[in-house]
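All protein chains but one are shown in place.
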Amino acid sequence: MSPTISTSSPANGNVSAETAAQAARSANTGVQSVTFAKALNTALADAMELDSSVLMFGEDVGVLGGVFRITDGLTKRFGSDRCFDTPLAESGIVGMAIGMAMNGMRPVIEMQFDAFAYPAFEQIASHVAKMHNRTKGKMPLPLVIRIPYAGGIGGVEHHCDSSEAYYAHTPGLKVFTPATVKDAYLMLREAIDSPDPVVFMEPKKLYWTKEQVDLGALRLAHETAAVPPTEGKAAIARPGTDATLIAYGPSVSTALAAAEAAALEGRNLEVIDVRSIVPFDDETICASVRKTGRAVVIAEAPGFVSVASEIVARVQERCFHSLAAPVLRVTGFDTPFPAPKLEKYFLPSVDRILDAVDSLQWEEEA
Amino acid sequence: MSPTISTSSPANGNVSAETAAQAARSANTGVQSVTFAKALNTALADAMELDSSVLMFGEDVGVLGGVFRITDGLTKRFGSDRCFDTPLAESGIVGMAIGMAMNGMRPVIEMQFDAFAYPAFEQIASHVAKMHNRTKGKMPLPLVIRIPYAGGIGGVEHHCDSSEAYYAHTPGLKVFTPATVKDAYLMLREAIDSPDPVVFMEPKKLYWTKEQVDLGALRLAHETAAVPPTEGKAAIARPGTDATLIAYGPSVSTALAAAEAAALEGRNLEVIDVRSIVPFDDETICASVRKTGRAVVIAEAPGFVSVASEIVARVQERCFHSLAAPVLRVTGFDTPFPAPKLEKYFLPSVDRILDAVDSLQWEEEA
Amino acid sequence: MTNNESREAIEQVSSKFGITPEDYMLPARTEIHMLDVNGKLHPAGEQGAEPGHEYPLPSPAALMAAYEQLVIGRRVNDQNSALVRQGRMAVYPSSHGQEACQVAAALCLGENDWMFPTYRDSVAVMAKGVAPMEVMTSFRGDWHSGYDPNQYKVSVQATPLTTQLLHAVGVAHAAKLRGEDTVVLAMCGDGATSEGDFHEALNFAAVFNLPVIFFVQNNQYAISVPLSQQSVAPSLAHKAVGYGMAGERVDGNDLVALLSVLGRAVRLARDGNGPLLVEAHTYRMQAHTNADDATRYREDAEVQAWIAKDPLTRMRSYLADAGLLTEESEARITASSEAVAKTLRDGMNSEETPDPAELFAYVFSTPTTQLTEQAHLLADELAREEDTK
Partner (left out) sequence: MTNNESREAIEQVSSKFGITPEDYMLPARTEIHMLDVNGKLHPAGEQGAEPGHEYPLPSPAALMAAYEQLVIGRRVNDQNSALVRQGRMAVYPSSHGQEACQVAAALCLGENDWMFPTYRDSVAVMAKGVAPMEVMTSFRGDWHSGYDPNQYKVSVQATPLTTQLLHAVGVAHAAKLRGEDTVVLAMCGDGATSEGDFHEALNFAAVFNLPVIFFVQNNQYAISVPLSQQSVAPSLAHKAVGYGMAGERVDGNDLVALLSVLGRAVRLARDGNGPLLVEAHTYRMQAHTNADDATRYREDAEVQAWIAKDPLTRMRSYLADAGLLTEESEARITASSEAVAKTLRDGMNSEETPDPAELFAYVFSTPTTQLTEQAHLLADELAREEDTK
């Protein structure tokens, strides 16, 4: 390991890094078919290029590029001081990241799978979330914990947990989860820029989804602040009038599919992509529910004491008089995530969402 | 450490244990002023006396009797094979308890304070909660994790977390929390008897509260099944008609005080003590809300994605047409638990509950 | 007091061997190895043993029984990898190359002794007697675990790394409290030694003086991360002294040495001398799982070099040279390995699929009201689906 860290930003005059950066930039120019994984990878690379204090580390993120290849090529491009493997210990990874953030770095760390972040829970709940507050802001912790989460990939036990509730319930953590390729890029850049710690939940079933996106333009838009921030901002994924489906991460596509199906039956559903669980966008969501008068919240995690519960609670508190029916939930069951052959029964499905929508007491309108 | 474990039940003919047991029993006979801590201590002793597979271990629970003295005297009475200190490692404590439960024991373990259970989070979420399910019931885990929790004692950082949401969200864990001296005894006995793992949350501010209780009679009632089970059963702590306050653990006394204050103003509030967070008693709670038409949920934990959120969500889903107003929450703020001098502002107070009750849209009745 | 018991045990055993406790706890200067790469027995003085670290040759019968399991183990690994390639099994982390460790881990234990395996230890699990199709339940994706741990004294194959070592400690502790002489063997990989639970498990076992063998298969990689980035200790076995227990390292591709080292460890543990840490040096010949691409992080030359150390060929040469392995016995062993392979193939063909209602059946001993409601929701959906068919 070399004793000094060289920023690889072009300004620094590092020729080979500059070449790599240019090559990367030109490869990203123009509208192309881009995977969610590639968008995340590019966001990391762009952030690392811009700021030499951005580091990436975790298990298998170096030469291998991560088990999902999200960090592919970063070690090669930025060196093993900037993107590297650690010994196999999640509490160690988070704890070391805390110290690095205390000392001027902006670490981005990867937990290999959702359930494998649990060994780090004390470091996350007792330090990542609290250091800024404990020191009255004198010791902010700008770090990002990337967590591939949720199911839909036929994964075995411990590889499919939707663990966002644990983090969302812990004051001091921001919790983001993108559902589109474009948001994957923009929200990860925003997370890295954030002065506060962000738990960045990546729906692993989306890694291989594609969209037509111009990553170069997104970079420019982000770096010139030409795009509105996603932090604390839900997105209207599909405008509608009759009822609101509120979803995030892996459930947004299911909600959209349900809305398509409902449209065939003559119901025009609005779909909201929550995106930023903490901070939460009451405004957009309540505006939608006040307009439609009906809402279903969709999430993969077991429903009990979940983010979905919170959304239901908030919506009924704030929109009570606009509601024509109770706010319903379609969530994972209150069971451990099942083995691959059973996951289709566990996960919120289009049919289950349509059933919930059907039960929103439409008869009373008539 | 002696190689064999001797059951200290009288049947076994162990004279000194028998004498100790008799002494303990006669000391507990008759209605007396009993602290919450003493009720827990007696429940442990009674369970250990009855069943030699019940073990108690953790940090400082041996000679010291625990930092809250809940295990006081157990090592002396049952020997250091039955109640003992471990090295200082919470994941180790929970992990070893899992193995003991796999091999015929019924361990009861103490986490010294709420936030110090976090190092054990992986063992709890990935094994305690899942072993029974993973093995299709072939490997049940009858173990109890005792966690002193919540504030109200002027404790320093990490000593006052209300962490029940983390456990309640994790399928496979039962979560109990008593609010009365009688329930402290009965619910701990039930937890130890349960074939399923129970996270037993003890509101530490109640440890020194007293009630007139006959522990001997409670023991008999429990062991002859002469009392109805508390698992999955909420209690009506105060009957009322105008609105329902739903609380648990440390918040029940606050809710009762608020109800008393409201009574002076002519409002007759029903107070429900949830007791068993998992499984949850929809029946009792919904019956109350359907009757009163109004509800406020009270809990110390930060409100976002909390048990309180869940209760609000369930109640509005199930009682929507009976509700005259949204179900409101009075909870801890979405901040880390504050330093001692600020905790009074953080904790749900009688006034804050009364404010919430006042805003339940009474005007529309008139 | 527990602690005194541990201290005394270490002092007694080391004085029995005529060495200091520290010398007893530190591993012998080199790993223990008995067979060279050609299957020839190393001369006694060159087996790595030293005072207090002495290892006798196992009996011919034990060697032959182990060889049979070795052949079966290799067959199981290759059969399962084939089933995965054919898309008939969801995932299989192969222990190809590590079969000597797998077999020794199972065979060193008595009937009432427990084993705590990982995802990679299916061969050890079968060698301890678990029915092959019960092992396959999880790799087929039917349910998380398919056998009854109590029946076989084999815990579930652990996925969250290192967590199982603590369960092993608990099982041993419970047995000890009841006065049973159960020994527990807990397995993990080189990568897993970095987790905090490794530390806590070894310490608990030592402080409570429990009969647990911690058996680390150091196969040089944790997915893509080589040992050198996992630890810079002289060896993983050197960690033992930090807990007050004995550590030893052994050639993990040498079934003879493994049987001897693990066999002695089990005897020492059963006799009340407390836990031991055994590190076996071996190599993961294939990718981490079928989902992994090992060419991204290691050279083929490295893999090739380990072929020369294959545990199976070494053991076969040794047994043949020793006149223990005849053509008939070889044929019989091949036949029994083929029979296991057939069981696996046949099992994969059976079309049994799990019942969705079981989702709710085992969360608790009795489903809660909430779970029963959810079960009805699903049953109702499925019934309506049936109707519309």
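Order of writing sets the chain letters: A, B and C. Residues in each chain are counted from 1.
Following the convention adopted for this analysis, contacts are C-beta pairs under 8 Å (C-beta built on N, C-alpha and C of every residue); 3 or more make two chains touch, one makes a residue touch a chain.
What you see is a predicted model; the values in this text were computed from it and never measured.
Among the chains on display, the ones the left-out chain touches in the entire complex are A, B, C. Checked against the hidden chain, the listed residues A:24, A:47, A:98 or A:289 yield one contact partner: A:98. Interface note for the absent chain: among C:241, C:255, C:294 or C:325, the touching residue is C:241. Touching the chain that is not shown, out of A:30, A:195 or A:239: A:195 (per the contact rule at the top). Interface note for the absent chain: among C:31, C:68, C:195 or C:358, the touching residue is C:195.
Within the complete assembly, B:154 is the residue of B:30, B:154 or B:195 that touches the hidden chain. Within the entire complex, the positions of chain A that touch the omitted partner chain are 1, 3-5, 55, 80-81, 84, 86-87, 89, 91-92, 94-105, 107, 119, 122-123, 126-127, 130-140, 171-172, 174, 195-196, 232, 278-280, 282-283. Take chain B: the residues that touch the chain left off the picture are 59-60, 62-65, 67, 85-92, 115-116, 118-119, 154, 156-159, 304, 333-336, 338-342, 345-346, 351-352, 355. Although one chain is hidden here, its contacts on chain C can still be listed: residues 1-4, 6-7, 10, 21-22, 25-26, 194-200, 203, 206-207, 209, 228-234, 238-244.
In this section, only the chains that are shown with their structure count from here on.
Between the CA-based centres of chain A and chain B the separation comes to 34 Å, rounded to the whole angstrom.
Each of residues 143-144, 160, 196-197, 358, 363, 370 in chain C touches at least two other chains. Multi-chain contact residues of chain A, defined as those touching 2 or more other chains: 91, 115, 118-119, 157-158, 304, 333-336.
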